[in-house]
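Read the structure below first, then the notes.
A single protein chain has been omitted from the complex, and every remaining protein chain is retained in its original position.
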Amino acid sequence: MFTEMIPEVGHFALVIALLMAAVQAIMPLAGAATRRPLWMAYGRPMAAGQFLFLLIAYGCLTASYMLDDFSVANVANNSNTMLPWYYKLSAVWGNHEGSVLLWSLMLAGWGFVASIFSRQLPRDMVARVMGVLGAVSVGFLLFVLVTSNPFDRLLPNMPQDGADLNPLLQDFGLVVHPPMLYMGYVGFSVVFAFAIAALLGGRLDAAWTRWARPWTNIAWAFLTVGIALGSWWAYYELGWGGWWFWDPVENASLLPWLTGTALIHSLAVTEKRGSFKSWTVLLAIATFSLSLMGTFLVRSGVLTSVHAFANDPARGFFILMLLAITVTLSLLVFALRAPRVSHKVGFNWLSRDALLLINNILLVIMTVTVLLGTLYPLILDSLGLGKISVGPPYFNALFVPLMAVTSIFMGLGPVARWKRMAAKELYTKLWLAGVVALVLGALIPVFYGPEWNVWVALGMLMALWIVLPILRDIWDKTRNARSFGAGLKKLSLTYWGMVLGHLGVAFTIVGVAVVSHYNIERNVRMGPGDSVEVAGYHFTMTELSSRRGPNFLADTAEIEVQRGENGRQFTMQPEKRLYLATGMPMTQVALRAGFFRDLYVAMGEDLGDGSWAMRIQHKPLVRWLWLGGLLMAAGGLLAVADKRYRRTRVRQQKYASENTGASSSNRASKEALA
Amino acid sequence: MALNRWLIAILLLLLAGSALGAVEIREFEDPVTKQRYQDLTASMRCPLCENQAINDSDAPISGDMRERVYQLLQDGKSDTEIINHMVQRFGEYILYNPRLENRTYLLWGIPVVLVLLGILLVVWMVRARRNASATSLSTEERARLDELINRERSS
């Protein structure tokens, strides 16, 4: 009896969550505007309630999946009695309706956590933050209920069994990739709420930026991991070893990542130096807006992409309205409330302020370039100027030089001082790093890889120029301590976060440069007994066999691999599968992963005479790509753990006043003289 | 529009049964030609698929196009000739690297203009800020200014 009602309970819980979100949006904002503490106090309980009821709704949908309730359209379309239980769990968000529900749940979750961790904040600030988050929730819950209800029933004609989950989605990478990405997208809503609250409250001081920084870092870390996972999944499942295709959907996730990266840096300037205030607020708004726009682009059918969801113009229209209302209102608030007067905080050419300004401008140029490349074909088409495509060659042509310039400044930034710095000091600190980077950058490709390659050399130079100045800086900072260990301990976690983040960028650059140019690929004809040598590895096919999997037929090749003459032997087993339900052929790649190289073997076609076309690739340092992403994310999280974000309010105020420009600059100039 | 989508679904179904594969064994006279083949097939878009280069796609037409690129390379055609050959048949749409022409000036130009604007902005801002540092405020002055600004905002 009860189990039959589960979808209705879920639906009902969604409606209650919507009502609570509406109260959460209206009461605290009205209370803050009219200075009524009672109204303002609605924020926290409503955030908790909304989260609870969304948990119930999400639990109900999950239950429908686990119980194979095919009277629910969503379950019938995306699951099957044969599906293993863990894929039933993940099938919940493997489709449009379920994923929007997950989005909403995460939004409520972030709101709930924000309400808990904001106890030290002024009451009206909390009220406004909760109000803004509530308003965003209202939009998304309306979207779920009006256009994408996951609890729609197929009564009375319910199917006996469900259509299966797309085989491409039956994979660990795709189980974890969407939730990570959504956590990132949604997490930026908290930062957005802080920015709007600061604008509404007229308190655009260093305080809001200090509150917003940990949230920004966490959201950004999730987004970074999400993007890296997506790239990793594409690498082993989608293509022929490609890891980034500049596909519109990938670009949609890259846009908020770029502005989010800019935001992390500009928040640092605003908190430490009190400058770039309006700019930081604008970036916070832009980052969340781009997250919303990514959702729109992926789900509206405006773009052609490999990854786009099943499209529906009605949904597209709803998300566009949601996007338009959110962004218009917030930019309007920005235009009306951003400070007209700003105290000019002074800095010089050689200063961390100037370098971070350049960093922000570069990141914004990258963002606009990616957006332009993604939308330009649509613009031309709308103007009746024909159909063109903008793809990897365009993006690479612009992104590589922009990244090269950025890395120059990434080398300077960590060692530079705020406000001003003597050119001579900078030179003393960096000349050695520069020389070593140049020499090693040019030499490494001589010894490593099949031939010297200018792009690999450039990549090495960039990475070394990012890493070496940081090492020098750590050495400088620990030199005067009693011991090296004691010196390291004195460095703050924020600093270590920066180190890890930049190290991650360096890793990714090296990975990209090396695998793009030293990748070795050979297509060969192979039958049992045949042997081929690729990049010093001997690949010998020992056996060809057929097997039957749970829902597919497969041809499997057994390949013995040995490095050199006496290296360790291991086997690789690529497969060509035919999924029975859909008749879809799929290539199951055999991967031998390693820190320094991946071996990648894929089966092509049966050539008829007992041999197969095989694609064998040697991909040096390809793991560094994603390792870099993980390091960046770890850096973002490490910085959050810093003590100063846990200080009480009183101490925060003290901290704020002692850290404003004048006093710290005095300190800086004294140090410079010394 | 709905019909068109339905159509595309049919077209895609057609692909599934096709016997053409993406792994061809090709012999090249020299590594340069091989590299040119890889670059050319990586920079052309499959006209049938959602968004894939022809070296990445299983579609029969991608196989045909790869074969044609290979043949033209064997015939000693230049990259430009090969690209023109393909564009003549499938349109500019297949070029992932759009040509520089009237309608794409902005595509290539805007990033360049942005870089120039960025440089100007940095120069202008640092100059303005450098002067500001000459008359920097004391801590008390700053606190008072903060207070003034906040009062203006919250009123």
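Chains here go by letter, A and B, matching the order in which they are written, and residues are numbered from 1 within each.
Everything that follows uses one rule, which is that contacts are C-beta pairs under 8 Å (C-beta built on N, C-alpha and C of every residue); 3 or more make two chains touch, one makes a residue touch a chain.
Note that in this section contacts and distances are computed from a predicted model.
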_Name the omitted chain as UniProt records it, choosing among "DsbE family thiol:disulfide interchange protein", "ABC transporter domain-containing protein", "Transport permease protein" or "2Fe-2S ferredoxin"._
"DsbE family thiol:disulfide interchange protein"
*Can you work out which residue in A:Val113, A:Val327 or A:Leu553 touches the chain that's missing from view?*
A:Val327
_Option from A:Leu282, A:Ala433 or A:Met572 whose C-beta touches the chain left out_ = A:Leu282
*Check each of B:Asp64, B:Glu81 or B:Glu101 against the chain that is not shown and name the one that touches it.*
B:Asp64
*asked:* Give me the chain A residues in contact with the hidden chain, please.
replied: 278, 282, 285-286, 289, 296, 300-304, 313, 316-317, 320, 323-324, 327-328, 331-332, 334-336, 338, 340, 375, 378-379, 381-382, 387
*With the missing chain put back, which residues of chain B would touch it? List them for me.*
1, 3-5, 7-8, 10-11, 13-14, 17, 46-48, 59-61, 64, 68, 87-93
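In this text, only the chains that are shown with their structure count from here on.
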*asked:* With centres defined as the mean C-alpha position, give me the chain A-chain B separation in Å.
replied: 20
*Can you name the residues of chain B that touch chain A in the complex?*
16-17, 19-26, 42-43, 45, 49-53, 55-56, 91-98, 103-104, 106-107, 110-111, 114-115, 118, 121-122, 125-126, 128-134, 136-139, 142-143, 145-146, 149-150, 152-155
_Looking at the complex, which residues from chain A come into contact with chain B?_
201-205, 239-240, 242, 245, 247-248, 274-275, 304-306, 308, 337, 339, 341, 343-349, 353-354, 357-358, 361-362, 364-365, 368-369, 372-373, 376, 380, 385-394, 397-398, 402, 419-420, 523-525, 582-585, 602-605, 613-615, 657, 660-663, 665
